[in-house]
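Missing here is one protein chain; the remaining ones are kept as they sit in the complex.
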Amino acid sequence: MPDATAAPARKAPRIRVNRSALVMAAYLIFLMLPLYWLLNMSLKTNAEILGDFTLFPRNLTFQNYVTIFTDPAWYMGYVNSLIYVVMNTVISLAVALPAAYAFSRYHFMGDKHLFFWLLTNRMAPPAVFALPFFQLYSSVGLFDTHIAVALAHCLFNVPLAVWILEGFMRGVPKEIDETAYIDGYGFGAFFVKIFMPLIASGIGVAAFFCFMFSWVELLLSRTLTTVDAKPIAAIMTRTQGASGIDWGLLAAAGILTIIPGALVIWFVRNYIAKGFALGRV
Amino acid sequence: MNKTLNNKAWFLVLPVLVLVAFSAVIPLMTVVNYSVQDTFGNNQFFWAGLEWFEEMLHEDRMWNALRRQLIFSAVILAIEVPLGVFVALNMPKSGAWSSFCLVTMSLPLLIPWNVVGTIWQIFGRVDIGLLGHTLAAMGIDYNYTQDTIAAWVTIIVMDVWHWTSLVALLAFAGLKSIPDAYYQAARIDQASRWKVFRYIELPKMAGVLMIAILLRFMDSFMIYTEPFVVTGGGPGNATTLLSIDLVKMALGQFDLGPAAAFSLMYFLVILAISWVFYTVMTNLDKKGM
Amino acid sequence: MAWMAWTWPTAIFFLVIAGLLAVFTVLAIKFPETPRVGILRTETTRGDRLFITLLGSAFINLAWLGLIGPETQPWALAVCLVYAAAVFRWV
Partner (left out) sequence: MTLELRGVSRIVEGQLHVHPTDLVLEKGTMNVLLGPTLSGKTSLMRLMAGLDVPSVGQVIWQGKDVTGMRVQDRGVAMVYQQFINYPSMTVYDNIASPMRLLGLSKPEIDRRVRETAELMKLDGMLERRPLELSGGQQQRCALARALVKDAGLVLLDEPLANLDYKLREELRVEIPKIFEAAGSIFVYATTEPEEALLLGGNVATLWEGRVTQFGPTPRVYRCPADATTARVFSDPPMNFLAVAKTGASLAFGEGQQLPAPEALAELPDGRYMAGFRANHLEIRQHRPEALRFTAGLAVTELTGSETFVHLDHHGDRWVGLIHGVHDLEMARASMSGSTRAMSTSSARTGRWWRRPPTRRPPEEDRTMARITLDNLAHSYQSNPQTEDDYALKELNHVWEDGAAYALLGSSGCGKSTLLNIISGLLQPSQGRILFDDRDVTHAATAERNIAQVFQFPVVYDTMTVHDNLAFPLRNRGRDEAYVAERVGEIARMIGMEHMLKRKARGLTADAKQKISLGRGMVRKDVNALLFDEPLTVIDPHMKWELRTQLKKLHHEFGHTMIYVTHDQTEALTFADKVVVMYDGRVVQIGTPEELFERPEHTFVGYFIGSPGMNLLPAEVEGNVAHVHGAAVPLGRGYGPLSGKVELGIRPEFARLSRDEGLPVQIRRVEDVGRHKIIRTELFGQEFNVIAGEDETVGADMARVAFDPAHVNVYADGWRVAGAA
């Protein structure tokens, strides 16, 4: 980088670098403070939370986490969430891959309208669909199953996956496809053997976004489940007991919901900006 | 990219079509059916005509929710977009620091929405929250469950906390796509920092910023969980946004007819905005941005 | 299907829309669409104009219902037809 070697010689850029660092530090602190507070609370006992106001736990305790990991009613929430999230991610990608390829490579009748219609589903408020979904899945006997939530989340995740994958695919030159066809590859063999490795990062990003949006959504997953497939986010409301809210437990559960996302984000960190731009940068 | 005409491509789209038809068209048709009928449970329906639509159009309830919704969306856009661009401009361009910033900034985006609500609900409480406690210690009267302004400030700050990173990441992606030659040319032309931003960075970011603005607008327009967890729509109805109102009506009071009419009108607005979004996006794509 | 609570008016409504889509698909096969730039200053095809018409009609009907009342609702449909003609002519 020319800039890197040029910078130390002059004074002005150094001041700018410092200012940038300052801005970033302030912004990151703003982002981290509420998270720190949650972590802080999850490591305190209820007595300490409600007692003196302290910036860090005086009596460090892991009791809140222990409670969650030993009570099936708690940890099954995580299992349920993970099951439907993974199901949803797999379904979304499986149907979105061929569709995104079609959108990125071909003109066909009504392609633009179809793409737009998919888009509207990404934009549609889940609140509009909550009630009919409830009726629909009840009538086909899928109510309170993981697949019901997984399918419901396809409403916004499939359009999103198509959109992101299409963006990544258009970055691959069409000539590669044609070369493969000329070489004698059929569509299927070409798609799996040559094309998928090329857009591996795009698939990763799309999977990440499906995972994330399915993981964070509450309204539909809560509406469609009661007991067997109840997600962790819905179970968290249980902390409201007769003796008031169990703050420590609530905070610990909250911290645990952040962890899966933080883990997957590490794998796509280099593509995350491009992913948020729907592959269009 | 010049695409080839091939109507067989429909077969590739078919799975998506079936799946989304199942999860979008059928429910939407159902909403239309409900909107013209009245029910007292047990799947007993009575024809009601356009009654619910008329009722909703004449009641203040929907208009107030819409007004609050528009204010909310406008305010968060006005804060998040400039702030996001500002943060993006200050982000390190490469190296471990850059990765660290990217990951840290993405964290709020990955938190389940009700947990976001919970975090701020706790954070803002005067008795146990850092923010509420600090403000109280500074002598500021702050109570988001009682005071309308405090409630609004809380949900707006929460949304800024939650989503500004999205705008920043998008803007950052746009910035990174600017070739070095542009900056070099600007240095040679002796362009000021402001002019570099105005004539190089901003035009190159325009495409992604448009995506950011419209995504943020749409997502804020259907926001439900986070403000609901924090304020429950209160105090009174002060923070009852469109989705909160709709869910209250549909699932809380089980008023199927009015809720369906409300839903449809809500959806029509979304449809119109989506269309503008799509048209602008495709036009930008055509210009090669 | 019972839970979907079908009624004849809504069924006819959806059939009309499905019919319109079918007609425009056939038209698109018979007479391929060529985009043009109209008063919206963006390229539109026949399909786009149909969409603009339908969406606009929905708003026209709602406005009529809200401002004038349901008794004269059929007149709103007449306004919609005028609007449709305008869209297909100028957009």
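Lettered A, B and C in written order, each chain numbered from 1.
One rule holds for everything that comes next: a residue touches a chain if its C-beta (ideal position, glycine included) is under 8 Å from a C-beta of that chain, and two chains touch if they have at least 3 such contacts.
Treat the numbers as computed from the prediction; the structure is a model and nothing was measured.
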item	value
Candidate in contact with the missing chain, chosen from A:Ala180, A:Leu219 or A:Ala233	A:Ala180
Sole residue of B:Leu50, B:Val153, B:Ile200 or B:Ala238 that reaches the chain not shown, by the stated touch rule	B:Ile200
Full-complex contact with the absent chain, from B:Phe22, B:Phe100, B:Tyr182 or B:Phe217	B:Tyr182
Hidden partner chain, residues of chain A it touches	2, 5-6, 9-10, 173, 175-176, 178-186, 194, 197-198
Interface with the unshown chain - residue positions in chain B	4-5, 179, 181-182, 184-185, 187-192, 195, 199-200, 203, 287
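In this section, only the chains that are shown with their structure count from here on.
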item	value
Most widely separated chain from chain C, with each centre as the mean of CA atoms	A
Two chains sharing the most C-beta contacts	A-B
Multi-partner residues of chain B (at least 2 other chains)	26, 30, 34, 271, 275
Chain A, residues touching no fewer than two other chains	109, 112, 116, 135-136
Touching residues (chain side chain B, partner chain C) in the complex	26, 29-30, 32-34, 36-37, 39, 43, 45, 47, 49-51, 53-54, 57-58, 265, 268, 271-272, 275, 279, 283
Chain B-facing residues of chain A, complex	1-3, 19-20, 23-24, 27-28, 30-35, 37-38, 41, 49-50, 53, 55, 91, 94-96, 98-99, 101-109, 111-112, 114-116, 118-133, 135-136, 151-152, 154-155, 158-159, 162, 170, 174, 212, 215-219, 223, 232-233, 236-237, 247, 250-251, 254, 257-258, 261-262, 265-266, 269-270, 272-274, 276-278, 280-281
Touching residues (chain side chain C, partner chain B) in the complex	2-7, 9-10, 13-14, 40, 42, 51-52, 55, 58-59, 62, 65-66, 69-70, 73
